[in-house]
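Showing subunit A:
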Amino acid sequence: MVPISYYLLLAAALFCMGMFGVLVRRNALVVFMCVELMLNAANLTFLAFARMRGDSIGHVSAFFVIAVAAAEAAIGLAIVIAVFRSRGSVLVEDIRTMKH
Partner candidate 1 sequence: MNLSQFLQVAPVAPEVLAPSLWLIIALPLLGAFICGVFGKMLGRANVHLVACSAVAGAFILSVLAFWATSSTDPESRRLLSYFPNPFGIERDYVRYALAYDYGTWFAVGDFRVNFGLMVDHLSGTLLLVITGVGFLIHLYSTSYMEHDEAYWRYFAYLNLFVAAMLTLVLADNLVLLFVGWEGVGMASYLLIGFWYTDPAKAWAGRKAFVTNRIGDFAFLIATFLMVLLVGAFTKQADERDYLPGATSAQRYKAGLEAKGPVTFLGLQKLAEGLPDGASGKVDLSTPIASGPLEGYTFGGVMTVALLLFLLGAAGKSAQLPLYVWLPDAMAGPTPVSALIHAATMVTAGVYLFSRMSALLVLSPTAMATIAIVGALTSLLAALIAFAQDDIKKVLAYSTVSQLGIMFMGVGMGVFWAAVLHLVTHAFFKACLFLGAGSVMHGNGDETDIKKLGGLRHEMKWTWGTFLVATLAITGILPLSGFFSKDAILHGVHHNHLEGLHWVSTLVYGLGLTIAASTAFYMTRLYLLTFEGPRSKEARVAHAHESAWHMTLPLVVLAVLSVVSAVYAWPLMKAPGDGRPQPVFENFLSPVFASMNRVVEAGKVVELDTSVPTLGNYGFAWLVALVGGGVAAFLYLSFFPARAGQPAPAFARAVRRVAQNKFYVDELYELVVIRPVKFLSFVLFRVVDALLIDTVAVRGTAWVTARVGSALRYVQSGDAQAYAAVMVVALLGGIAYAFIQVLQ
Partner candidate 2 sequence: MSFFDTHLLNLVVFLPLVFAALVLMLPASEPGQIRAVTLIGMLVDLVVGVWAYTRFDPSGAEFQLEYRVHWFKEFGLSYHLGVDGLAVSLLLLTVFLGPLVVLASTTYISHRIKEFHLALLVLQTTMLGALVSLDVLLFYIFFEAMLIPMYLMVGVWGAEDRQMAAVKFFLYTLVGSLLMLVALIAVYFISAPAGARSFDYASMYNGLLEANRQLNACRVGPEGACASLTGLAGTLYTYGPWMFAAFALAFAIKVPMWPVHTWLPDAHVQAPVAGSMILAGVMLKMGTFGFWRYAIPFFPVAAQQARPLLATLSVIGIVYGALMCLAQRDIKKLIAYSSVSHLGYCMLGMLAVTAEGATGSAYQMLNHGVSTGALFLLFGFLYERRHSRLMADFGGIAKVMPVFTAFFVIITFSSVAVPGTNGFIGEFLVLLGTFKSDLGAAAGNPHLTMVFGAFATLGVILGAAYMLWMVQKVFFGSLTHRENQHLRDIGLRETLTVLPFIALVGVMGLMPQPFLERLTPSTDRFIARARVGIPGAPQAEQVRVEVMSLPSSPTAAAPQAPTPLAARDVPSPRQ
């Protein structure tokens, strides 16, 4: 048996990498990809615990997360396309109109 902790560590590492990417990357599409990475890391954690506990609650939660991630990606990419059309750039640092 592979110990649970390996899966959890992998998930944690993926999560941190995703978070790092969200905070640092300039391209909005790459930020979205990193958000997906964070969500998948959370999925992995759910599945690992489901396997440990033996029930299927984790599986069900993972399905929820996948569905929500898909919806969010759809909306988010639509917004990115709209922003690109009006401003001509997908770099996060170019979208600062809420600055004081």
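Definition applied: a residue touches a chain if its C-beta (ideal position, glycine included) is under 8 Å from a C-beta of that chain, and two chains touch if they have at least 3 such contacts; residues count from 1.
The candidates came about this way: all candidates are chains of the complex that A comes from, given by their letters.
Every value quoted in this text rests on a predicted model; they were computed, and no experiment measured them.
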- Of the listed candidates 1 or 2, the one touching subunit A in this complex: 1
- Task: Please give the residue numbers of subunit A that touch candidate 1 in the complex, ascending.
- Result: 19, 22-24, 31, 92-93, 95-100
